[in-house]
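Of the protein chains in this complex, all but one are displayed in their positions.
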Amino acid sequence: MGEYLLTLLVSGLVTGSVYTVTALGLTMVYGILNVMNFAHGEVFMVGAYCGYFLFAVLGMSYPVAILGAIAGAAATGVLMEAVVFRPLRNAPQLSPLIASLGVSIFLQNMALLLWSPTPRMFNTPFVDEVVRIFVISMSMQRVIVFIVCALLIAALYFVVQKTALGKSMRAVALDPEAAALMGIDNRRVIVATFAIGSGLAGVAGALVGPILIINPFMGIPIILKAFAIVIMGGFGSIQGTVVAGFILGLAESFGILIIPSAYIDTIAFVLLIGTLLVRPTGLFAERLEENV
Amino acid sequence: MKRLLAFTSVFCVLSSASFAAEVKVGFLLPLSGGGAEYGQRQLKGANLAIQEFNAQGTGITIKLLMSDTKCVPVEASNAAERLVERDGIDVMIGGTCSPEAISALRVTQKSKIPHIVPAAAATSITEAGNAFVFRIIPNTKQIAENLADVLADRMGGKQLATVYLNDDFGIDLNTNLVNRAQSKGIKVVAQEGIERTTMDFFATVAKLKPLNPDVVVAPLFNKPAAQLARAMREQGMTAPISDTIMLTDEFHQLAGPAAYGSFQTTFFHPSVKTERGKAFVEHFKANNNGELPGNFEAEGYDSVMVLVDALKRSGADKSFSKEALTKAIRETKALPGVMGPITFDQKGQVEAVAEKFVLIRNDNGTLRPMD
Partner (left out) sequence: MSGTEPFRISVARGAAWSAALAVAVALPWILNSNYYLQLFILAGINIILALGLNIVLGFTGLLSLGHAGLFGVGAYCSALLVMRTGLSFWLALPASAAFAALIGGLIGTCSLRLRGHYLAIATAGFGIIIYQVFLNWISLTKGAAALGDIPEPNPIVIPGVGALTFDTRISMYFLVLTMTAIAILVSGRIRNSRIGDAFFSIREDEVAAEVMGIPTFRYKLLAFVLSAAYAGVAGSLYAHYTRIIAPEMFHLFETVTSLVMVITGGLGSIVGVVVASIFFTLMPEVMRELNDYRMIAYGALLVVVMIFLPEGLAGLVKQRFWRGTRAGKRQEAARGAA
């Protein structure tokens, strides 16, 4: 039994780290633009496919494939910002939301058309390499996922708290007009935020691709869980997103003890609805939303 | 004189050709979406059979009109309507996923059009009192019970776990399998119903491992099944994976060593020993760049075989009627199909004799039938 619980713990941490990295990208964009990007899940999907094509089809090494995934995802994000979000900057809140839903549908079905519905298997050498940690065994791929995600979370925290770019991001998020008055180029900060946020989702996709199966709709469960995490953690709060991300990962993992596997996806929603009812600002909200 | 003779013979040939009866056959299959692979394969098999038949010069030609159902009930219903009302088909072949088959059958039943089902296994299809349905494969209950018998009698398993899709086929198969297995003394230690979107089996395997099943029955699509097999090896489970009709070569390729030892009870394998079967394999290879046919190609082929046999027996070259054709199909007796002998019971269900199943196993990478 101990071995089983330990396996669940490890599994939860790995899943949690992936959720967290993806949700962080979403939180960043929300913080800056006050917009929830429905298409963030598709950026994840694009990252996974980029990684797959570079590694499995073009034969590049895995690290190069990951870098390619980051680039592809970031490019997608920047393009989205320019084509969809910028024109709608001053429109009522509903417009960018609906537009991002449109982008999401568009990207899913473009992927379906270009790359066919046949799911792909993305086989890095690490998937078959088995590692023993204490009494449990798991593939090296999972270990890599966790380590890379943990590093990314730390790196992001560092960038946001300590670097000039990070300070600009926080300033624009807090008060765009004041930031502009202070000489910050809002547009560049926004583009940078989109690029980083999307890049994070892309990395998550490329890391997790080998564990999952790659198909055009793989972004759908991810986006819904990312939303749940961002709301639970508190919109715009990095610490909140991290905590909520791991809570969800662990809840889904241990949930298998009490609920049939078929219902695992509903855990995210139950937690989401619960948060909305009980504490809508989330765990660590940095700003008081007028929504409450 | 020679010219007159030539002209007369040409005229005779042309006129006899123009008197040849044309039978319009509607074909419903998933050509896009999740079941696309199954549909594409059936089509290849069916086309081969039609080509062979049309070349025989019996005075009947088959014209195939196909329509994509995407395995969605409403699409299948619309497609069936189009084929029946707009295109005026005489007979229908079709049904891969069961809900869409049921939906289409409602249309053909109302129009009294004989409907041959190649691949949809839901037991209810032949239990609904439809006098026009004819299914050439065993139904889910028969499939499941066959596997359970194999597990108990031939594989000597004592403990069984199942990982199945939470859809019509998966649930139906699982229930029947478990019931039969338990009645034969096998202990079922776990039954995990999963979603079609499940891609990571780490947690599922963690749950199964301490329960020590001797075999894991996993009627899943190729890729999830391969993921499951690898997750099992990843965590040190040695039990083999087993299935009935869903896995194809792709599973074995993707799972690699994790699939060694896996076995399935299916309807057809290219190593088939019957005359008809061997001829089919050879002819298929010749027409498809050396590719070997599998279950679904065989289903497409046998569907047309049933039709062709019934057409001949009902004298369709002289006069055609749907009633005569339906009656002839119903009277099919021990027709040697590539998937074994075909005889329909009064409900239109093919009799599931032992020859309808073949047990194949992955022996270190090669798929071999086990006798």
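Order as written gives the chain letters A and B; numbering starts at 1 within each chain.
Everything below uses one rule, namely that a contact is a pair of C-beta atoms (placed from the backbone, for glycine too) under 8 Å apart; a residue touches a chain by one contact, two chains touch by 3 or more.
Quick caveat, the model's predicted, so the values are computed rather than measured.
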- [ ] Using the definition of touch stated at the top, determine which of B:E85, B:D153, B:D345 or B:D363 touches the missing chain.
- [x] B:E85
- [ ] Please pick, from A:L88, A:V148, A:A192 or A:L207, the residue that touches the omitted chain in the full complex.
- [x] A:L88
Open item on the list: One chain is left out of this view; which of A:F126, A:F146, A:F194 or A:F227 touches it in the full complex?
Closed with: A:F227
Open item on the list: Take the complete complex as the reference. Which residues in chain B touch the chain that isn't displayed?
Closed with: 32, 72-74, 77-78, 81-82, 85-86, 98-99, 102-103, 106, 122, 128, 166-168, 171-172
Task: Missing-partner contacts on chain A, residue numbers - done: 35-36, 83-84, 87-88, 91-99, 101-110, 112-113, 220, 224, 227-228, 231, 260, 262-263, 265-266, 269, 272-273, 276-277, 280, 290-292
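The rule is simple: only the chains that are shown with their structure count from here on.
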Open item on the list: Nearest whole angstrom, what separates the Cα centre of chain A from the Cα centre of chain B?
Closed with: 41
- [ ] Enumerate the contact residues on chain A facing chain B in the complex.
- [x] 1, 3-4, 7-8, 11, 117-119, 121, 127-128, 130, 136-139, 142, 211-213, 217-218, 221, 253, 256, 260-262, 265
Task: Residue numbers on chain B that touch chain A, as the complex places them - done: 32-34, 36-37, 166, 192-195, 197-200, 202-204, 206-207, 209-210, 223-224, 226-227, 230, 233-236, 254, 256
